[in-house]
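Have a look at this one.
With one protein chain withheld, the remaining protein chains of the complex are depicted in position.
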Amino acid sequence: MVQATVLQAELETPRKSEVEQVGGLHRLIRRRSTLAFLMTLPLILVIVGLVAWPSVYSIYLSMLNKKMTAFVGIDNFTFLLKRSTFQMVIFQTCFFAIVAVIAKALIGFVLAHLMHNIPSKTQRVYRGLLLLPWVIPAAMSTLTWWWLFDPSYSAFNWALNVFGFPSVPWLGETWWARFSVILVNVWIGAPFFMIMYLAALKSVPEQLYEAAAIDGATAWQKLIHITLPMMRNIIAITILFSLILTFANFDIVRILTNGGPQDQTHLFSTYAFQVGIQSGDIPLGAAVSLFMLPLLAIFAYFILSGVNRRTREEM
Amino acid sequence: MCAMSTAVAEPGAVPIRDRSMRRERRWALWGSYIALTVFAFIFLIPPIYTVITSLKTSTEISSRQGSPWLVQNPVLDNFLELAADAHFQAFFWNSIKITVVVVILSMVISILAAFALARMRFWGSAALATGVFLTYLVPESLLFIPMFQIVGSLGLMNSTWCLVLLYPTLTVPFCTWIMIGYFSSIPKELDEAALIDGASYLQMLVKIFIPVAMPGIIAATIFAFTVSWGQFLYPLAFLFSSDQMVLTVGIVTELIRGDVFQWGKIMAGSMMAALPPVIIYAFLMDYYISGLTAGATKG
Partner (left out) sequence: MAQVSIRKIHKVYDGDVQAVKGIDLEIADHEFVVLVGPSGCGKSTTLRMIAGLEEISSGDILIGNRVVNDVPPRNRDIAMVFQNYALYPHLSVFDNMAFGLKLRKFSRAEIKRRVDEAARILDIASLLDRKPKALSGGQRQRVAMGRAIVRNPLVFLFDEPLSNLDAKLRVQMRTEIKLVHQKVNTTTVYVTHDQVEAMTLADRVVVMNQGIIEQVGPPQELYHHPKTRFVAGFIGSPAMNFLPCHVVQHGDGLAARVDERIVLSIPAARRDRYMPFKDKAMTVGLRPEHMTEIRANGKPGLERIDVRVDVVEPMGMETMVHFMVGRDAMCARIDPNTPAKANAMLPLQADMNNMHLIDPDSGRVV
């Protein structure tokens, strides 16, 4: 009784001041929409002004002549396609991207399994160590690799020599240079795959494995019939993401080889930089980088449908 | 007991006894430890070598005596000289300046946009969300050429401010994506309770969503920081003079004069440049990782 009266006593802030008539409910909805629009406006500006518009502008640029005074249509593209250097760039980029991503996926997959086998506390330690290549800024770690590959002072070659092997022209010979570039990219990127796959592995219910064990499955069968199907979506999405990032990679090749020897390690991005900014032919550079667009679009499409499928499955 | 279980199981299909199962597991455990340690060692070779080289004098580096994997005469000269060098200091400050501004800018843009997209249904929100995702997939190596023209025409060439303008294109999409995921996972009933308690949308965002989604905010901030700090292509394309240069490009261009590579200094500089991200990673590793996985799995 006493409590009720105490609570009901209006000591402060009477109800009347709380009444704010806002107006029609319709006005409220419109206000919410305008508020939401205002909140997304900066994002829209970034996307439209700094990404969409430059992309379209890039297409326009690629169709100008070198001095950017006349419109030449697709001449830049045909010119590039006829040059053997550029044909090699196409090959090199695709080769680089595909080989590197496959290697990263495999190594990441193996590492994730190894990590999954050990108890959580030690997992943290190893995870901390193994993720380091991804954490260090790519440009910085590539410098170290450059030093490790130095033609005269390579510490790797020194070690090889100690064991009686000949020195390797890491950056001097075409295929070795390509190998080195892929090696560095794999070194940087494999930890990312490991983390993603480890997260996916952890989400596979343990009971599935137990049921399979009772049904008589070997470790290999468990891998094929349980692990891989359950992880299928994450594997696909990670690979596609990585393909896009690797395809457009710039830092590694630029620092290690700058496209050499003899343009044999150029990727679209580094070649576009050389042609567009260093040689001053902006339209040609734009054309080079636009070659990436169709493949990126295809990858993006697959990622989107994969992501949509995943969210639908989770619902 | 042995006889019964062999009678039930098919011959050779299943490891029968408890003991052999545990033995198998222990094999797997130790095998994993060994393999992981080997991998860890391999992965850490370059960072270790970086440290080793940074402690050597130029004479020791070029002398080629003994093993390059050991330091005969460790000195801190490289670090000290770099720290005292005015150019290097300028690089460092520029990087910090740009990164801090970009991180704040990116987080403000992403949080506001993510809240609107996750919570306030409005016309076009689904399309915008997909647009955000697609933008993340547009690489900097596609944008830098047209931006070269645009930046030039805006008169921002060779200025740190053009980087402040450009970096958000790299950070905002992914940060928004992460934040949308985190905001979406907050139960709608919390919104309704807050509405009834008397909160406006902005009050909801500040008093409830941001605190509750703090792990996501930290993860997104870390992401924005590491991307901005480690950027190489844009500064290389748009900055020329030393006073505007950032750390990543500065180390490469300034410490290499003609044919002379001051590797000791380069390694020392690279270490110092790598330090902020690595320190953040060391202390906030869980947030760092959840930021990575959030992007793809919450997609």
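Labels A and B are assigned to the chains in the order they are written; within every chain, residues are numbered from 1.
Simple rule for what comes next: contacts are C-beta pairs under 8 Å (C-beta built on N, C-alpha and C of every residue); 3 or more make two chains touch, one makes a residue touch a chain.
All of these numbers come straight from a predicted model, not from anything done at the bench.
Considering B:Ser67, B:Thr130 or B:Gln203, the position touching the chain not shown turns out to be B:Gln203 (whole complex). When the missing chain is restored to the complex, the residue among B:Glu192, B:Asp243 or B:Asp286 that touches it is B:Glu192.
For chain B, the residues touching the absent chain in the complete assembly are 187, 189-190, 192-199, 203, 207-208, 211-212, 214.
Everything below uses one rule, namely that only the chains that are shown with their structure count from here on.
Chain centres here are Cα averages; for chain A and chain B they lie 11 Å apart. Across the interface of their complex, chain B is touched by residues 18, 32-33, 35-37, 39-40, 42-44, 46-47, 50-52, 54-55, 57-58, 61, 111, 114-115, 117-118, 122, 124, 126-133, 135-141, 143-145, 147-148, 153, 155, 158-159, 187, 191-192, 195-196, 199-200, 213, 216, 234, 237-238, 241, 244-245, 247-251, 254-255, 268-269, 272-273, 276-277, 282, 285-286, 289-290, 292-293, 296, 299-300, 303-304, 307, 310-311 of chain A. Residue ranges of chain B in contact with chain A, taken from their complex: 9-10, 13-14, 28-29, 32-33, 35-36, 39-40, 43-44, 46-47, 49-50, 53, 61-62, 64, 67-69, 108-110, 112-113, 115-117, 120, 122-123, 125, 128, 130-135, 137-150, 165-166, 168-169, 172-173, 176, 198, 201-202, 226, 229-230, 232-233, 236-237, 248-249, 251-252, 263, 266-267, 270-271, 273-274, 277-278, 281-282, 285, 288-289, 292-293, 296-297, 299.
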